[in-house]
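Supplied in structure tokens, the structure appears directly below.
A single protein chain has been removed from this complex, and every other one stays in its place.
What follows is chain A.
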Amino acid sequence: MALRATTRVTLGFILLALICLALGDFEISAHDPWRSVGQLLLGLVQPDFSGVDSLGQALLRTVAFAFVGVGLGAGAGMLLALCFHRWWVRTFSAFIRAIHELFWALIFLQSFGLHPVTGVLAIAIPYAGIFAKVYAEILDETDPLPLDVLPRRAGRLSKLVYARISQAWPHLVSYTAYRLECGLRSSAVLGFVGMPTIGYHLMAAFAQGHYSTVGALLLLFYLLIGTLRWWVRPRLLPVYLLVAPFLLGTGLPIMWSNVTRFFTEDIVPTPLKRGEGLPALWEWFAQLFMNQALPGILNTLLLTQVALVASGALALALFPVISRHFTHRASGAAGHVVLVIMRSTPEYMLAFILLQLWGPSMLPAVVALALHNGGIIAHLVGRRSNEIQLRQDAPHGIDRYAFEMLPRLYGPFLALVFYRWEIIMRETAILGILGIATLGFYVDSAIQEIRFDRAMVLILITALINIGVDVLARRLRGYLRLRHGVNRQQC
């Protein structure tokens, strides 16, 4: 029997993941890992909110950075979207969104230091690239007829606002609100590199072994994300946007000499700075590539493939918990809670926690990536399954899953997995900052050694392989003829 294309691709991915699993280091190295897991769970059950002052401030800063960053990103993204027909705008947007917000933060930390502007730009820049692409798509989908019937001499801006943006408005708003949730996660994670958001306090609490404070922080974070739709109201948004810049805190003052030095000297490759000519530059680059970039790329790819398959498997196992074809009202609601918690925990935060508990290896990273991404894919596939109408005498249980559901959902499921491929890769690279030898590890080490020229080259390489995977995923979707509408849920 000849295998269908989707089956062939699936088996190929699984085989590749198994090979990667054999090659990588996936061991638990902590000597008593389950005790720490128990301590953490205990912390979640008995959270300690006594440090209300600092907890409240952490929360406030997290929200403020998210609002200012996403707000600026949305504004810049809209401007870029309006010239998205130019190839250089598309390329520029693809480039800035291929660099993770934590990498942007690392870059700006070296120039602006611990000033709020670092955190704001770290969110605003990659988000502008994403907004540009999605806004342009949304505007493209509007009906062109209202534009045709407008008086011909109407001004460009009036035409744009009345005939295009007004039509696209509900979609623009819902997408921006969705990104705001992503922004809160990004903002929280920026704490891990020193911004005064939740991540920073989480790191500190872990370092001191205050598991009940960790529990309190995590619970507050879920509360923040879970209640988003009640406190983020379209009418309140202008107020939030106006107030947020004043709540960023002051940080440390910017040393402008540092900024200039960073961009004009520090990031210039050393051989060029010393005027040693092109052969020396090539030698420098080859060394960097062979000793750092290549192992970094290999580990990143290895971890990405394992995490991708693990996310997919988890999603297939979990989507029934929110599907009306498998659950009743109460169990469906419980399933929703589980998936919400899984997908609102940022991978980076999860990986950090698991790494503390289990010791360094690729295992915490894979589990973190699989939990977060598996949660998202399960949520989307489950929602899709609810649109399916079954005949009244359809089979139940595992037969229903295998014969009625999976055959109908497998195409959309694969499309979603491929959409997440690039995102998982971006995250995998960044998890290196935590000490797993992916590209982020080499970037972080180069920065520790104050070799910013190397760090920049490594960041550029990371961006390029992200773009490469994105192109590959698009090809695969084309080859398998997978079309799926939910391509915008990506963080």
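Everything that follows uses one rule, which is that contacts are C-beta pairs under 8 Å (C-beta built on N, C-alpha and C of every residue); 3 or more make two chains touch, one makes a residue touch a chain; residues count from 1.
Basically, contacts and distances are computed from a predicted model.
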item: Omitted chain (choose from "ATP-binding cassette domain-containing protein", "CopY family transcriptional regulator", "3-oxoacyl-[acyl-carrier-protein] synthase II" or "Amidohydrolase-related domain-containing protein") - UniProt protein name; value: "ATP-binding cassette domain-containing protein"
item: Given A:167, A:197 or A:385, the one touching the chain that is not displayed; value: A:167
item: Candidate in contact with the missing chain, chosen from A:22, A:45, A:145 or A:330; value: A:145
item: Contacts of chain A with the absent chain, listed as residue ranges; value: 143, 145-146, 148-155, 157-159, 161-163, 166-167, 169-170
